[in-house]
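Only a single protein chain was left out; the remaining protein chains are all shown in position.
Which chain is which? They are A and B, in the order written, and residues in each are numbered from 1.
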Amino acid sequence: MTLAEPLLSVEDLVVRFRTHEGTIHAVNGVTFQLAEGERLGLVGESGCGKSVTNLALIQLLPKPAGRIEGGRVLFDGQNLTALREDELRAIRGRDIAMIFQDPMTSLNPVLTIEEQMVETIQAHKDIPKADARARAIELLSLVGIPKPETRLKSFPHQFSGGMRQRVMIAMALALQPRLMIADEPTTALDVTIQAQVLELLKDLTEELRTAMILITHDLGVVAGMTNRINVMYAGFIVESATTLDLFAEPSHPYTVGLLHSIPRLDAEEDEPLLPIEGRPPDMRHAPTGCTFAPRCRWRLETCWSQNPTLLPMVPGTPVVMTGPTATHQIACHNQPTAEERVAGRPLRPGFARAAAPPGVIDEVGAGHLGGTPDGFEGLVQSVQAEEGPISMAPSAGALPLPPEGEHHNDGVFHDQ
Amino acid sequence: MTSDASAVTGSAAPGVSPASRVPLVRIEELKVYFPIRDGLIRDRHVGDVRAVDDVTLEVAPGETLGLVGESGCGKSTTGRAIIRLTEPTAGRVIFDGKDITKIKGTELRAVRRRVQMIFQDPYASLDPRMTAGAIISEPLEIHSIGSTADRRARVHDLLSTVGLNPDYASRYPHEFSGGQRQRIGVARALALEPDLIVADEPISALDVSIQAQIINLLERLQGEMGLTFLFIAHDLSVVRHISDRIAVMYLGRVVETALSRDLNTKPLHPYTVALLSAIPVPDPVVESKRRRIILKGDVPSPANPPSGCRFHTRCWLRERLGNPERCTTEDPILRILDTRHDVACHFAEEVESSTERALATGKPVPTASTAPNAPAVMVGAGDAVARPRAIPPTAPPA
Partner (left out) sequence: MAAPAATLTPPVETRASRGLWGDALRRLMRNKPALLGLFFIAVFVIAAVFASVLAPYGPLEGTLVDRLQPPSQAHLMGTDAQGRDEFSRVLYGAQVSLVAGVASVVMGVFIGGTMGALAGGIGGKVDSVLMRVVDVMLAIPGILLAIGIVAWLDRGLPQIMFAVAIVNVPIFARILRGTLLSLRESDYVTASRSLGATGSRLLFRHMLPNSLTPLIVAATLALATAIIDVAGLGFLGLGPPDPRTPEWGTMLTESTKFLRVAVWLLIFPGGAIVVSAIGFNLLGDGMRESLDPRMRR
């Protein structure tokens, strides 16, 4: 427990993308903090805003479409949103480092590893080239690259995926940053390689006391790598807790739904899955009401019109934002009970999910209290006051962005 | 222990042990090599990428066989070779008793009616210039089945079957989400009422919450239509959930096949053990207690596989046993070690008693788990003592 300023403080961050198709409300008011040396996981599916939040942190949103339209980001007391580009450049790399999902696109394919690493080091430290080179070799061996002196001369494409990611990590840690942001660092890797890279990441950040934000969709990965977790959905944080608390008492219907829809190695293999019905929302609409309502089994009438705020699970408890005693917070009008969490659906006698108002598509299958066996989607339920034909908008994952906001679909994935 | 019949969940076949029935598809000593050409003026054949190098497998009717492995192991190529989308370099593919390895033309087309494929990328597997209805009715058109009106009705039915509003038949693929497109792909695969469906990573490109929907859809369809599945994926948790039996591949070879339950509780190949230990489990308590087996180095290139056992360069067991010669000189063959459990390893017996396996799998599950409401015991990683699981089995839907 420390009374010192947190290393990173994000306050009410709002990010929007202005495109000719309309405005995309990517991040809708996100608040969280990170202490020195702490590891935070940002978990969610594509389009939830986790990657955008991080790009916004270090002011790397694609311009001119992407803009921070509210809130601020305080790093070590400094407001990053108010800094000039050259001041930001000093911070990037030296204090905050980032590694991405696909090292092939974040490493320059026409430069050798040596050139890239030495360049990074010398950009922030005025040391002679020979020293920078020695440091590069040191880093490469730190991340477990065999024969680093010879591999310095290699090009990125001469490394395998796992090796490239290690090089990325080496470069990111070159200047011993205070904060490392890892955006889906292992999604494109085979599971055995993923284990290697995650272990490396964990050991190094612990050793160097680097704080880390780990962005991923994989609940298994965050379980082993983080101290705290923020679960994001449609640009909001819907649940925030320490890792132990989150898995011991997952409370938001979305978190509960996610945990019930993943096949687990430690479960019976024919344990039926309880998928979350429906699809992620279209981020082109400004949020009114709870963004998860169309897919939520616990929804009430007020969920359609009132967006719940992130509040402590036990009302009235003081909010601790960081550390092992961080408060378990959740944004929900109708929290599942302990038995319901375990069952994955509402169990209260007489509880019926609130119907959808006219003109709105109810993603949860018609007439089933506990959810249909496989979650039919696209079945339009109630009376629809539609003018004109409905067109199914592409999934909210379809942000018009370069690969940062997505995982999986970039062709680098398992090629067999 | 459960009988073979009940282990084959979702099977439409009556309680006859699948092992005694004629397999629906059998591949024997299948090899698929892709030539590497090099040279300035003329392309010389300098080597081969041995994507599939002597694989023998069979799938019983009504069964789901999971084919799992990491990139470069040859699982997708195997699936494609069965449908003859990739030509086998050697070996045989036998479908319903008939050798289809070399057939062509109308004969091949007749077989194609009975074997269909679901592809990985829902964004690339649908022709962007065709409506959903046209895509689904294409197989019917190709094989001249039914009149236009019949086909339209069938498309309507298929769309409902896979959970899509039939009115959307006139929409184009880009108007659908990833999960919906994948459902269209499934509908297309079902149009001809095939016997076998090869699903090549059907859910890898989808969001987690949508993956579960598709998994359930496939399971339901299998139960209702008596389909046989070859489910190819890299995610062992998913494969384990949906398959009756699993074959693990490494670098073009099958290293282990077993019932999915057994693969998880008693893996016998060091690679399988490493694979299991590498998969993260969404439970921080379990994760903190786990000791992973970290394999060294990268997967060797399929163009230049290691001598002897292909896994020997990264094998933890070999290191433990003091680097025996045999691993580098002799290629292990698949041998039967247990009921419906084959392993290709010279020292598989050592695996059983190793601490690594105990760390990766925990204790096996006692028989009480077959009762639907009994608290199941967790097959947790790292725990010496099995403890009750946080999420008990869900009651059957109302």
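The rule we apply is simple: contacts are C-beta pairs under 8 Å (C-beta built on N, C-alpha and C of every residue); 3 or more make two chains touch, one makes a residue touch a chain.
Because the structure is a prediction, the values reported are computed rather than measured.
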Answer key for B:Arg188, B:His234, B:Arg310 or B:His341 versus the chain not shown reads B:Arg188
Going by the contact rule already stated, which one of B:Ile103, B:Ala124 or B:Leu321 would touch the omitted chain in the full complex?
B:Ala124
Just one of A:Ile24, A:Met117 or A:Ala234 touches the chain that is missing; which is it?
A:Ala234
Footprint of the hidden chain on subunit B, which residues?
83, 85, 108-109, 112-113, 115-117, 119-121, 123-129, 138-139, 142-143, 171-175, 178, 185, 188, 192
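Simple rule for what comes next: only the chains that are shown with their structure count from here on.
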Averaging C-alpha coordinates per chain, one finds the centres of subunit A and subunit B separated by a number of Å equal to 29
Residues on subunit A engaged by subunit B in the complex (per definition of touch)
45-46, 160, 162-163, 190-196, 198-199, 217-221, 223-224, 243-244, 247-248, 257-277, 279-280, 342-344, 368-380, 391-395, 397, 408-409, 413-416
Which residues of subunit B touch subunit A in the complex?
9, 51, 69-77, 121, 123, 163-165, 168, 171, 174-180, 201, 204-213, 215-217, 219-220, 234-238, 240-242, 260-261, 264, 274-288, 290, 292, 294-295, 298-299, 362, 365, 369, 376, 378-381, 389-395, 397-398
